[in-house]
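What you see is the complex with one protein chain gone and the rest in place.
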Amino acid sequence: MNYVPHTEQDQQAMLKSVGKNSIEELYHDIPADLKLKRDLQVSGGLSEIELRRLLKGLADKNQHLDECGSFLGAGAYDHYIPAFIDQLLLRSEFYTAYTPYQPEISQGTLQNIYEYQTMICELTGMDVSNASMYDGASALAEAAVMACEQTRRKEFVISDAVHPEYRETVQTYTESQNLTGKPVAFKDGVTDLEQVKALVNDKTAAVIVQYPNFFGNIEDLKGLAEIAHAQKALLVVAVADPVSLGILESPGALGADIVVGEGQSFGNPVSFGGPHIGFFAAREKYVRRMPGRIVGATVDSNGQRAFVLTLQAREQHIRREKATSNICSNQALNALAVNMALSAIGKQGLQEMARQCLQKAHYAFNRLTALPGVEAAFPGKPFFKEFVIKLPQDPERVNEALFKEKIIPGLPLKRFYPELGNALLVCVTELRTKAEIDLLAERLGGLK
Amino acid sequence: MSFPNELKYSKDHEWVRVEGNKAVIGITSHAAEALGDVVFVELPEVDDSVTAGEAFGSVESVKAVSDVFSPVSGTVVAVNEALLDSPELINSDPYGEGWMIEVEMEDASQLEELLSASDYEAFLKEE
Partner (left out) sequence: MPEKLIFEKSVPGRRAVVFPELDVPALDLDSLIPKELQRKEPAKLPEVSENEVVRHFTRLSQMNFGVDTGFYPLGSCTMKYNPKINEETSRLPGFARLHPYQPEDTVQGALQLMYETTVDLSEIAGMDFGTLQPAAGAHGELTGMMIIRAYHQSRGDVKRTKVIVPDSAHGTNPATAALCGFKIVEIKSMPNGEVDVEALRKAVDDETAGLMLTNPNTVGVFDPNIQEIARIVHDAGGLLYYDGANMNAIMGYARPGDMGFDVIHFNLHKTFSTPHGGGGPGACYVGVKDFLVPFLPKPVVQFDEDQNRYYLDYDRPQSIGRVKAFYGNFGVVVKTYTYLRAMGGEGLKRASGNAVLNANYLLSLLKDHYHVAFDRTCMHEFIITPKNLKDTGVRTLDIAKRLLDYGYHPPTIYFPLIVDEAMMIEPTETETKETLDSFAEAMINIAKEARENPELVTGAPRKTIVGRLDEVRAARQPNLRYTE
């Protein structure tokens, strides 16, 4: 396969029109000693029949979530995806389009983003949202940078209970701009407010936490907002699990200034970690400092409502090195999946979905912590659909043993938090059944 | 395009109206026209200090953005808040309702560096 349509005659006719004898002659600007004098060592030339066979073979070397009962979460969640979504995502007018630079023939993409922005505002309790970012981690990094720009301060405070990979991303982005993140410890599974209070001062641009946090526990956003605002710092909240917002109070109602997060849970498969979709929302007064594309409603020459990319003077193609960010794309197709999922799940559906996650997670928590030797890492702390338990054995070994029975019990936290010992982060979505939870408890209890 | 005689002009296309020790600053009709429809104006706050030759704010159109430079050094004593809601005043009345800031000058001799209306017009022709 190579998708080049030309026949020999086509090529000859075209070369003639150009006034060349061969394609090789078109490359005369490349100095002779730079020309590659051998073939590229890339295997291929396969037909579609062979491609199917090859890729199926590679896929079969993996064991996917339909083949096991998985209690993995930690920023990538296995939720229900309505059947129609993938069929509509395959409408190629959507997926083979570029960024909507020509609004007259891109109203589909633009209206989708406008609807998506509205949904993100509704979920987060914020005034404005952008058209989406690469993922939750990079959205949080951009939020940290934006908070520093907005406040003209160079330090921020970030909780250790934020997803470790989000924190690493924030570190990478901010370090190069000489911005300093001060870590704040967690106590009993939530950010230590006393320590936050001690660290925040008139040099602090932002207090950054996750809600629910990496352990699934629910942070005291109101208390954190008070501390931040007393020093004119911003409260930046990352929401890796926005399904929780079907039950939990919105960060906006609790005083957040910027809310970012990961929208994968709505309509997007876990896909080995990407493509996912970062969302980015803020209070209205910060809109001109936001990174990324933004879509607005306006009218066309006939006075009809229509949608267009707007507030572009913030962006790299106009402001170049003074832009709010270097980002020049978004995750439009993933945003489309979010919009479709939230349209179908709807106002009542999201509350029901959140309720089922919450109830099933608590059922699992109660079953597991009733096992001998298994205990809650943070007893008494309210959590949503993820929780941490301490096992009597090394969780890596437990995972290995249970995987033979097609169960993935959760994420061993040793790699991120060695101080938590044999801790396991367990996630329960609405897709897990009572039978799967019971089996997990039974097998975990049966381990020696 | 008009360039009122009573104003002074900078080569960065700002105008200054001197009122005693104070200077009212805006952008010229030439600059406003070159930018196109102004959609947003970023202004400093009262009591901020400004420095001659340095940017104190910016003016945005749909497809362009331009820093606005202060022709004089001093302290901002007033900003035109009407521009925040009605940025189009810069296009419709650049020398009147489209004024941007008023500065209490530190050094009135900086005014000597600026151009008269006729010099500015000549400068535009060269440019």
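Going in written order, the chains are labelled A and B, and every chain counts its residues from 1.
Methods note: contacts are C-beta pairs under 8 Å (C-beta built on N, C-alpha and C of every residue); 3 or more make two chains touch, one makes a residue touch a chain.
What you see is a predicted model; the values in this text were computed from it and never measured.
K.L.:
Return the single residue from A:114, A:280 or A:378 that touches the missing chain.
P.N.:
Missing-chain contact among the listed residues: A:114.
K.L.:
Which candidate, A:136, A:189, A:216 or A:263, sits in contact with the chain we can't see?
P.N.:
Selected residue, touching the omitted chain: A:136.
K.L.:
For subunit B, which positions touch the chain that isn't shown here?
P.N.:
Per the touch rule, subunit B residues meeting the hidden chain are 37, 39-40, 60-63, 87-88.
Everything below uses one rule, namely that only the chains that are shown with their structure count from here on.
K.L.:
Quick one: subunit A and subunit B, Cα centre-to-centre, how many Å?
P.N.:
From the centre of subunit A to the centre of subunit B is 44 Å.
K.L.:
Would you mind writing out the residues of subunit A in touch with subunit B in their complex?
P.N.:
Interface residues on the subunit A side: 288, 312-313, 318-319.
K.L.:
In the complex, go through subunit B and note every residue touching subunit A.
P.N.:
Against subunit A, subunit B makes touches at 39-40, 42, 60-65.
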